[in-house]
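Pasting a structure below so you can have a look.
For this view, one protein chain was removed and the others were kept in their places.
Here is chain A:
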Amino acid sequence: MTSQTEQERREAGQGVAAAAIDLRGVEKTFYSKAETFSAVRSLDLAIQDGEFFSLLGPSGCGKTTTLRMIAGFEEPTAGEILLHGQNMVGVPPYKRDVNTVFQSYALFPHMTVAENVSFGLERKRVDKQEIRQRVGEMLEIVGLGERGDRRPQQLSGGQQQRVALARALVNRPRALLLDEPLAALDLKLRQAMQVELKRIQREVGITFVFVTHDQGEALTMSDRLVVMNGGLLEQVGTPHELYERPATRFVAGFLGTSNIMEGKVTGVDRGIAVIDAGADGRVLVPTDRSAVGDRIAVSVRPEKIVLSRDEPAADDERCAVTGTVAEMVYLGTSNTYEVRLNGGEMLTVLEQNHSTSESTAQRGDTVWLTWRPQHSLQLVDEPAAATEGGAADDAG
């Protein structure tokens, strides 16, 4: 399958009423003797058929609880969970047409790899001959065709990971749920498995719901993702949308490095606001909701900023601020600068190493930072407002 058909499927999916997985006002509260803990608060989410969808957030944000509610290990305190239009509340996990890849893999240590993979099919009373064939095929897909008679503990971490994947996928579920499946692997293996998972998902063409706290992982793998924080939805969208147009301060900070400046709006002209951040120079930001006098927060990505020792011309249309280089780190392919603005803010600037000559500036140099106004993003601080605000609308 090419990426184009995937694109088409995604676009087609957006118009269809019944999503593969539909969460409506889902809440989960844990009660214990000492306290009540709201793991998930009023979550609305529609995951489309065939989509690689990630739940991203720091630990304790409710992403794993959400996944466990979809799998049926936890019952929501309130709300509905629909799988292909059918309400799943009260349906036990063994009657749900979804399968899970656990963080610990949860392979059965007393069974061989092939016995592990055939466990689900045997429960469904699939014909023995067919089981053998499908298990063989699935082990081929995950690259473990020769290891069927091994025990899980004889395999490496990456191989165990593939067995867990095969054991879930061989049942051809409507959706595959993955709970931080790559967290236990080292960096190299994790990157290889990211590519592998994407390939397998394209090959089998089913919905993947992927829980991770690794923003890089979520950005590279997902068709769409949701960022969660404190049991609440912060923003939903494609990786591109979330990275380029983060709606909230939290999303801007969680997905990559972000420079956040605050200031009062001193003027608005044709949808572009001028704010008084950065002391000298000018910070412009496109806005559709702020008026003169409002205090707003603005985010700029480090790679969007151009660093120069020369002051830009007075008629330059770009945003421009000046400051002193506090730190310069040489990273081989790029340089990272920490620049302290005259107003006190610290900005991070990423500069590609296009030439072999010395870097543009050294520690202590006075520099000018410029960027195009459309790269300034106005942030919303309250996540509750984000679901009603403009940025969340174009995410769906």
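In the analysis below, contacts are C-beta pairs under 8 Å (C-beta built on N, C-alpha and C of every residue); 3 or more make two chains touch, one makes a residue touch a chain; residues count from 1.
Just so we're on the same page, contacts and distances are computed from a predicted model.
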Among "Glutamyl-tRNA(Gln) amidotransferase subunit A", "Hydantoinase", "Acyl-CoA reductase-like NAD-dependent aldehyde dehydrogenase" or "ABC transporter permease", the UniProt name of the subunit that does not appear here: "ABC transporter permease"
Omitted-chain contact residue, chosen from A:Ala78, A:Ala106 or A:Ala184: A:Ala106
Positions on chain A contacted by the hidden chain, ascending: 71-73, 92-94, 98-100, 102-104, 106-110, 119-120, 123-124, 151, 153, 167-168, 171
